[in-house]
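All protein chains but one are shown at their positions in the complex.
What follows is subunit A.
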Amino acid sequence: MASSISSSEETVHQKQDALPSGLRLTAANRPGMAQPVPERDIPQQPWGAMAIAVTVLLLLFTSLWEWKMRTLELIPGDLGRNTDRWAELRKEIDKRNVPVVIVGDSRILYDSDLDRATQLIGVRPVQLGIPGTSGLPILQDLADDPNFKGVAIVGMMESAYFDLTGSREQKAIDLARWESPSKRGSFLIQRALSHGLAMLDDDYKLSTLIFRLDSDWRQGVKGPRHGVWKPQETGSGGQVWLWRRIEHDRRFSEHIRYIWVHYEVPPEPLDDQIIRNISIGTKVAVDKIRARGGDVVFVRPPSAPDVREVEDRHIPRARGWDVILATTHSNGIHFDDLPAAQNLTLPEGGHTTRACATVFTDAYLRALVGKTAFLHLQLDAPPALSTRNCVPPSLTVP
């Protein structure tokens, strides 16, 4: 009888004798019996020499790839659109009293300079913006979190804010609530590695690069090339900017502008019922935060005229921004009403340059100081900035 400690090897060897060379029996060939200890042969090859050659070649190719990625202006330390990083920032609210939080889509995310904010209001806001998402689910998450008693600055690009069809927000919230030790550990290792390697960028991985070769090869289908190639660059402390290459490479900026104008915003006006539902959802969240002593204010970051035209066709200011502020009895700053935010440089029409993000942050925070009790201008705050601080004089409209 076969046993756990002495398997039925005789039977197996008898059968194996009859096998053609290069084959071995598997459990499929041994019905109704105890399975013997598997045999794994090692192919006759110079494994030692091969392993050394593979290691050397792998190091060489990886170094060349890293060099190539750096020539494309990828930089070490950029974590891309990593949700683990977002979850880490979100968990700060559970650990300490966070007085200022920013939520919203990529507009408020890239257009906010957290260092400038710190200089102005004395605290560094926790940046919880997520590209391509509505700020509402995050606002609702904060509303349901008794630890949050500060002010939430909600960035609102209407077509993103009124679109709850995405799942990225919920995935990020879920990750902040529960992150397995394994996922957390992998993220910490990735972050450590990314400080030395620029190539660890999700937007520049092998399959993505190959898929992007498709310039509408098949009639009637927009290929993966029509996605946003690489929109952002992350810095330390939750800072995120528009990717530096988009600021000077017209191929990149025009590509993204084309997407904003043609694909990102639905062409038809948004349904009234959706606007009502989102407004009610926002009011409930705002009321919950205020009931705890916190506050919510809104900010509308700038859009270039051609992009704005498309956005307004879907939800004009009167149907979106004004309705939200009226329903929630909230204060807010729309870039239309902010002189210092006019004529900023928006390379792809939707986000400011890094320098203009500082100017815009300076402008909207100074404007918000009088609109919520949570924001106070520091006595030693730097002087106000204007468009001239980020736009070359030749491009500044007098």
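We adopt the following convention: a residue touches a chain if its C-beta (ideal position, glycine included) is under 8 Å from a C-beta of that chain, and two chains touch if they have at least 3 such contacts; residues count from 1.
Rule of thumb we're sticking to: contacts and distances are computed from a predicted model.
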Chain not present in the shown complex, as UniProt names it (candidates "Molybdopterin-synthase adenylyltransferase", "Alginate O-acetyltransferase complex protein AlgI", "Cation:proton antiporter subunit C" or "Short-chain dehydrogenase"): "Alginate O-acetyltransferase complex protein AlgI"
Absent-chain contact - pick from A:Pro43, A:Pro146, A:Pro267 or A:Pro383: A:Pro43
Sole residue of A:Leu72, A:Leu213 or A:Val284 that reaches the chain not shown, by the stated touch rule: A:Leu213
Which residue of A:Gly122, A:Gly166 or A:Gly223 touches the chain not shown here: A:Gly223
Residue ranges of subunit A at the interface with the undisplayed chain: 1-8, 20-24, 26-51, 53-54, 57-58, 61-62, 65, 82, 180-183, 185-186, 189-190, 193, 199-200, 202, 205-207, 210-211, 213-214, 216-224
